[in-house]
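Got a structure here, written out as structure tokens. Questions coming.
Only a part of the assembly is drawn; its chains keep their places, and the rest are absent.
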Amino acid sequence: MPDTSFFSRGAGLTVGEIAALTGVELGARTDPGIRLTGIGALDRAGRDDLSFFDNPRYATQLAETRAGCVIVGSKHLALVPEGLPHLVAANVSVAFAAVGRELYPAARAPAAVLPSVGISPRAEVDPTAEIEEGVTIEAFAVVGPGVRIGRGTIVSPGAVVASGCAIGRDCRIGAQVVLSNALLGNRVILHPGVKIGQDGFGYVPGRTGLDKVVQIGRVIIQDDVEVGANATIDRGAIRDTAIGEGTKIDNQAQIGHNVAVGRHSVIVAQVGISGSTSVGDGVMIGGQVGVTGHVSIGDGAQIAALSGVATDVPKGARWGGIPARPVREWLREVRFLTELAKKGRSPRNERDD
Amino acid sequence: MPDTSFFSRGAGLTVGEIAALTGVELGARTDPGIRLTGIGALDRAGRDDLSFFDNPRYATQLAETRAGCVIVGSKHLALVPEGLPHLVAANVSVAFAAVGRELYPAARAPAAVLPSVGISPRAEVDPTAEIEEGVTIEAFAVVGPGVRIGRGTIVSPGAVVASGCAIGRDCRIGAQVVLSNALLGNRVILHPGVKIGQDGFGYVPGRTGLDKVVQIGRVIIQDDVEVGANATIDRGAIRDTAIGEGTKIDNQAQIGHNVAVGRHSVIVAQVGISGSTSVGDGVMIGGQVGVTGHVSIGDGAQIAALSGVATDVPKGARWGGIPARPVREWLREVRFLTELAKKGRSPRNERDD
């Protein structure tokens, strides 16, 4: 069984309950009364665990698994060994994830660090802050004047919420998060070390050096946004920086001033988006991508990891490369160059033609 | 009018005062007595706001703006609608920025999180630290033995200033900043989460693994330097790491040990500069650029975003690409490959010639 020292198991679910919960089908000769209390990878799951199979590469693991039950896709049914209880799902990962959330409710959102609830006597909370009932503010957190925090929200140790910020309900403000000039919706998760609302990067040439362009905008973060550890989001210059509902941002991403990101988009780790760029809804930006300022990435576009976006990207497009262009063109060029160089057609040789 | 919940408006300035302050010209039929209290983008500004126009792309917004006054360049005067009060500037953005700093003095530098001034009883300050009058040290900040801090400086919540560091006057040490082995000039701004002075990355092969190369140098940061959120600057190994006067460093940049950056340079977000490299004065390094160790970037050079600098860069050069080379060459190669691949001249085809 996988180690569960950090997330304990509860009463679990029967296979029948799982089928009902997720809408998947009970496999042939599978007892709906089997009770499962955890989830695990095929090679680590025990008889109390649900596992999953959706990649034929792991067929050997499927053949040898000790899992109590496995979710499989219908196209892989033939690979299920005789006698292994199983469930058949149209979308294996969606069904498996649903069971995971049900079996480990504590893992749905980060928890408080300390067991006490309410406002720690060792937190520093300005008397003008409006804190709803059921808010936890942990030791050494700082909440400034005029801040509003909705019920069910946890402000973790060392987090700083500066003057005038508003945080909705059931949010998780991780340890060492610093928040200023920002308004947050409900169920927003900010992982440890996130910095939101500091000055955008703007200067003009002055008499003795660079002079600051004041940054007087805000950061607006809508419901259900999640931001990864040590990511940074600058406040707007004379507009707002905005992150739309349900968008997920990974660790160490950097979002510049005035950037507007749409809803349900995914921004992977270490991406940098320069000032005044707009990103649509349902966009997928791969790890370490850089996006220049003042461009627009259309709804549903996908940008390959490590690309550099220097121009507008159309809706639904799949782009990659530096500078980014349609993925097909980019990969064709990469392959073309590889083959050309392999042929040894150095320019010198060509001159000899 | 743009939202001003975080930066309140004062008495403002008249258009005549703005003209005098910035040295711009009063436009035709523009009343110098108009009073403005804020700034805003063309599409959001109200009658109390100054706006600006310097990109013909936004001509429609100029035609429809409700701003009380607009700063424009002389070449765009023809686009100013009848009756719109305006000012005519040689450099629109410089003039607009100057007005912004005047109207929003609170936005010139980060403020303290809490309203109290002086040393918080909840800060931990070693008795041997020398703190000038007029220093603010907020709750949960830590100041170690022998630290010196000049007047007007704010040390924000959770910041840690370790043993022996010196901080000049009117500095802003953001929340969760950690500073060790460092000397700072005046008016230095360190945004939240900056980490300065930790060990550089140096190891040699040892008997059982990698052995540490001790890092006994310092970090020297001159006047008017600004460092963005979550950026990191390592201390020197047997030299110092140094950042010259007026240089601006964006979020999540990484500066390795022994690096020397000159004066008034600009280092954009997520740039990484490896150990012992030197960067001149007035250099511009675009976002996510990586610079290898032990090279030199000459004064006034500009490096395109996402480039990889692997060799010395001459003064005033504009370089780009991986590995970086003159921008013109790099772009020519990119275009050349694109066109070649488009022609479908695959090596196979060529063999058929």
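In order of appearance the chains are A and B, and numbering begins at 1 in each one.
Please note the rule applied: a contact is a pair of C-beta atoms (placed from the backbone, for glycine too) under 8 Å apart; a residue touches a chain by one contact, two chains touch by 3 or more.
This is a predicted model, so every value here is computed, not measured.
All together, the complex described by this structure holds 3 copies of its single chain type, of which 2 are visible.
Keep this in mind: only the chains that are shown with their structure count from here on.
Rotation relating chain A to chain B, from a C-alpha superposition: 120°, rounded in steps of 5.
If you average the Cα atoms of chain A and of chain B, the two centres end up 27 Å apart.
Put simply, chain A touches chain B in their complex at residues 124, 126, 140, 142, 144-145, 158, 160, 162-164, 176, 178, 180-181, 193, 195, 198-199, 201-206, 208-218, 230, 232, 234-235, 238-240, 252, 254, 256, 270, 272, 274, 288, 290, 292, 308, 322-323, 325, 329, 332-333, 336-337, 339-340, 342-343, 345. The residues of chain B lying in touch with chain A in their complex are 2-7, 39-41, 44, 91, 93-94, 97-98, 100-101, 104, 107-111, 113-115, 120, 122, 138-140, 156-158, 174-176, 191-193, 224, 226, 228-230, 245-246, 248, 250-252, 263-264, 266, 268-270, 287-288, 305-306, 322, 334, 337-338, 340-342, 346-347, 350.
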